[in-house]
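For this view, one protein chain was removed and the others were kept in their places.
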Amino acid sequence: MRRFKDLDRFEVLCWVFTLAAILFLAGPVAGLLLSVDPDFFAHDARDPEIWRSLKITVFSGFASSMLGLVTGLPLAWVLSTSSVRVRNTIEPLIEIPILLPPVIAGICLVSFLSEKSIVGGIFSRLGIEFISSVWGIVAGMYFVGVPFIVKTSLSAFQEIDHRIIRTARLLGAGSARAFFTIVLPHSSRAILTGFILMLGRSIGIFGTVVMIAYEPKTVPVLVYHRFVSMGIEAAKTPAVLLIGLSLLFFAMRRLTVRGS
Amino acid sequence: MQDRLRSDSGRLHHAGLTTLIFSLLGGLILLFVVAPLLGMVLHCPAEDLAKAAADPAVTESIWLTLWTSMAATMIFAVSAVPLSYLLARKQFPLKGIVTGIIDLPVVIPHSAAGIALLGLISRGSLLGDLSDNLGFHFIGGPAGIMLAMAYVSLPFLINAARDGFSAVPERLEKAALNLGASPARVFFTISMPLAWRSILSGMILMFARGMSEFGAVVIVTYHPMITPVLIYERFGAFGLRYARPVSVIFVAVSLAVFVFLRFLGRKSVNAQSQ
Partner (left out) sequence: MLKVSDLCKSFSGFSLKKASFEVAEGELFVMLGPSGVGKTVLLECLAGLERVDSGSITLDGKNITCAPIQERSIGLVYQDQALFPHLTVWENLAYGLKVRGHSAETIRSKIDDIAEKVGVGALLGRRTDTLSGGEAQRVALGRTMAVSPRCLLLDEPISSLDARSRSEMRRLIRELNRAGQTIIHVTHDFDEALSLASRIAFMEDGRVVQTGPPDEVFRHPQSEFVASFIGLRNFFRGVLEPGEGTRYFISGSIRLSVVTDAEPGNGVATLSAEEVVLSAERPAGSARNVFPGRVIDVAAVRGGIEIVLDVGTELTARISNESMNEMKISCGCELWASFKATAVKFHPG
């Protein structure tokens, strides 16, 4: 029934702009994937340097995201039960790491965690150095990623009918028990989404991590390092691996969202 | 009865403990999120700040960052707004894939995005050669910076504008069509004004994202330096003491710009609705 001449000129113009925008967004990634020589990629991907940084990245990503769960969920729960005024003051603070330019977040963290600072000094005495170490990478990833877990789980907690929790309490469950048996299972999907979001953010973060630790190199740093020292062709292998990894997380997130 | 009371008070005590632990854990995060920023600002001596503020390299890079991000937002809004409108209103094949593509730049790490973009516009690529022949260079100039900024920040505008258009009741557009307005006129007199608030906040968001971008820009265009690149370089070459004042100034300037934009935005929204 729909014929082409039915399309209004304005609508055609809209489609042209839309097509341009989609090309702009999809083109670079598609171009990158197409420009990679499979033989070179297969050979280069076996480079131990790449494997080392992949391991570091995935390990630190999971470590920081787990840490994010352990600390972020209690904060979200406390916020969801606290008064509106408290929540409204604290919620914007949680956004700071998202709003802060990554490089500046890096600068902040370096001065906060270096052994000359108070906090860094304490950890240094315990034998934990942050600058140029996996600890620092985990700290940087945690900083830029934890808001995602707090935000997604906070909105899920706020949606829970508080009568259910009260009923559980009336049935004799302590508040810790109510939290673990009622609140967490009810929000499991949102929490999982937050976890995957944080994981994706942690693994991809460059600006913050490069300030804290150029060495050991995470994959995003390796991409930059190879680009600067060996040129764009050499940077493509880790870049493709990184894109593949993040697309995997993206697909997982879409699946969890669709499931709800 | 006695037992009951005791167990009740025991439970209360227990509840208090859980809340206490939770609050402590939560407080730790808050501390970790807020303290580094505060520390940076407090640790920055006034004389360093003054010196950095007087440094033309710093002021020039801040100015460059502001205008490139603003220009990128304006230019790309022209295609992003129609796209959001179509996404909000029309059903078309492969719509799921299109929404996935829109989120792509948010998902992929920025240094990888930089490599991908550079591959597209570098010398020897189709687009790069084409623009070189036209005497126009992406790499090493503001155009490259804008491209990189727009690439990583466009999705924020698209998503905000799409939500804005979705919130406009379709009935209003139909009523306007019924009164004889052409689709273009309906778009400009009904849909756009009603979605304006969302579009504007999407543009501010995109602008902010573009300004703070480092990973993609540093790969596409190191020179001229936008402020995040400048901070990176000063940190690498001279150390924390030289990077800190620039960071503080940049954060302060961005904050001031956003407060100003919000203020302007509120005024324009009020003007729209009057």
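Letters A and B mark the chains in the order given here, with residues in each chain numbered from 1 onward.
Going forward, contacts are C-beta pairs under 8 Å (C-beta built on N, C-alpha and C of every residue); 3 or more make two chains touch, one makes a residue touch a chain.
This structure is a prediction, so every number in the text was calculated from the model and none was measured.
Participant: Using the touch definition up top, pick the residue from B:L37, B:L66, B:I115 or B:A176 that touches the left-out chain.
Facilitator: Result: among the candidates, B:A176 touches the missing chain.
Participant: Tell me which residue among B:I190, B:L205 or B:I231 touches the hidden chain in the full complex.
Facilitator: With B:I190, B:L205 or B:I231 as choices, the missing chain is touched by B:I190.
Participant: Determine and list the chain B residues touching the chain excluded from the picture.
Facilitator: Residues touching the hidden chain, for chain B, are 169, 171-172, 174-182, 185, 189-190, 193-194, 272-273.
Following the convention adopted for this analysis, only the chains that are shown with their structure count from here on.
Participant: Measuring centre to centre with CA averages, how many angstrom lie between chain A and chain B?
Facilitator: Averaging C-alpha atoms per chain gives centres 16 Å apart.
Participant: Can you check the complex and tell me which residues of chain A touch chain B?
Facilitator: Touch list, chain A to chain B: 8-11, 13-15, 17-18, 20-22, 24-29, 31-32, 35, 70-72, 74-75, 77-79, 90, 93-94, 96-97, 99-114, 117, 119, 142-143, 146-147, 150, 172, 174-176, 179, 200, 203-207, 210-211, 219-221, 223-224, 227, 232, 235-236, 238-240, 242-243, 246-247, 249-250, 254.
Participant: For chain B, which residues count as touching chain A in their complex?
Facilitator: 11, 14-15, 17-19, 21-23, 25-26, 28-30, 32-37, 39-40, 43, 76, 78-80, 82-83, 85-86, 98, 100-105, 107-120, 122, 125, 150-151, 154-155, 158, 182-184, 187, 208, 211-215, 218-219, 228, 231-232, 235, 240, 243-244, 247, 250-251, 254
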